[in-house]
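The other protein chains are all here in position, but one chain of the complex has been omitted.
Take a look at chain A:
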Amino acid sequence: MTSHDVRDMLDLPDAAASRPTKKQKISTQRPTLKGLAREVQNLSGDNPIAIVPEISVFKKRRFASRKPAAKWELRSFKNPAREDDSLTLRHWRRKQETPPAPAGYDGSTDLPDTTNPEPEIERSAFAKFNVQVNVPDYTDDEYNKRLQNPDWSKEETDYLMDLAKQFDLRWPVIWDRYEYEPIIPSMDVETNQTAIVVTSKVRSMEDLKARYYFVAATMMMLRKPPIQMNTAEFNLHEVMLNFNPGQETLRKKFAEAAFRRTKEEAREEESLLLELKRILARSEKLNDERRELYARLETPPSTGNIGIYTSSQGLQQLLQQLMTVDKTKKRKSLMVGDGVSPAAGPSGQAQNANADRRESSVRESTTGPSGAPGKKGAQGPSERRQLTEEEERIYGVSRHERLTSGPAFRLERISKPLISKSAVQQTKISNVLTELEVPQRLIMPTAEVGEAYESVLQSINVLLEARKVADKLAGEVAVAKAQKAEKEKAARLARGEPADGDADAAVNGTGEAEGSEVKQEEREKSVAASIKGGGAHKRSASVLSAASDKNTKRQKK
């Protein structure tokens, strides 16, 4: 739009003289400003626009292919895939560029040109696609042995094989062309007229396939036992052997039904499928929700100490804690998408720790000494993964009443009761162990072995106690005998009899009975004890051992 146009619109008188000159100017400028709309150019008024328009440059034409037009010729060729060798067809082919022959030999060059291609008639490039199918062949003998079928005669089988070969196993074609006329045994004309006309059976494609596959698989097996086949061959064999005509028919029927269903039916089916999907998804969700609910129901109610929250300070603290938990939870729920993440943030963890402590204390107090370990596991905090018994066995997890936390070695634990004993006791026990041919160091210190070892040690302890008591008793007997002898001696002396070897012998005998380990003072003590408790003659061994236990304890003190 120029100033002139504006004037024109406003019905302003124009300086008519200036117009033509301007137009001329513009027209002179125009070639330089190509590519811009006229209106845009006009906007600038008299001043040229300071935009450099893009000058589109076209590609230069290629002159390289400026050659004389290619020459084509009609050439004859043969297709070796064809059975009739005589047929020669022709097709257009690019003429071979013969090197320019020297001038003047025009006539002579023509001659070899025509003679040369003649001997080598081109073979069709498509001949290689004519692949022949390997149709199983069989001898009469083989047929009679393996391929007999009451439904199929040999002739018909042969016919089928021929068709299969002819149509390259294109089953629809084979089925279409299948017109087997059973050969009527040559008879007299009269009989022929009266004879029942053998009607050719109507074979379905599946029948044909089943027969063919059976024959092919059988022949394959005969030619090469399945063990020697390679994988491809074996797979083929399996497929052919497992051909099920009934299933195939069903499949085709189904496919056809699916093909022929109306639009409404198809739509209905689709909607039903969708519905099913939705139902499944919903039930899954429902299950999840239910599981979550159960999990929540199962978590033990915290009956922890609320004492700290009774004071206002404690309440304030609780409020703060809850608020921080809430915050972190919100953040977490935004990230994860579930509102109840058990462990949230550091403060949440601290609270968790609280809960855990509470819980563990509850557990310790509620479960008695007979607390079933399995139940305890089930009671564990919900955030920890629950292990099944099988998993516990696999991962070597076990639960115990009292444990000193930290790593330890099993053998150490097992041999602890032994090591904690005095050196004398230890040597005694180890002596017994060597006597029993139990190695000092257990070969397999597993939990079970540990238990067995412990019970062995216990019974050894009982044995050792019994031995101790036996020693003591022997001492007592010896003393008693000695006393008796003494008394007798005194009595004899009182009677005025001379001391004879009788008493000596008694003393000697008791000396032999004495245990070598029994000390003199122990003997005296036990004598004193036996004198004190002389009334109870028929004490059982266990009571005795208990008494001696006390004795030894006193000695230790």
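By our rule, contacts are C-beta pairs under 8 Å (C-beta built on N, C-alpha and C of every residue); 3 or more make two chains touch, one makes a residue touch a chain; residues count from 1.
Note that contacts and distances are computed from a predicted model.
> Per UniProt, what's the omitted chain called: "Protein AF-9 homolog", "Ras-related protein Rab-3", "DNA replication complex GINS protein PSF1" or "Beta-adaptin-like protein"?
Matching "Protein AF-9 homolog", "Ras-related protein Rab-3", "DNA replication complex GINS protein PSF1" or "Beta-adaptin-like protein" to the record, the invisible chain is "Protein AF-9 homolog".
> Determine which one of A:R38, A:K145 or A:R413 touches the chain that has been left out.
Result: among the candidates, A:R413 touches the missing chain.
> For chain A, which positions touch the chain that isn't shown here?
Within chain A, the residues touching the omitted chain are 346, 349, 353, 356-357, 360, 363-364, 376, 380, 384-385, 387, 391, 394-401, 403-411, 413, 432-434, 436-438, 441-449, 452-453, 455-456, 459-460, 462-463, 466-467, 469-470, 473-474, 476-477, 480-481, 484, 530, 534, 537-539, 541, 544.
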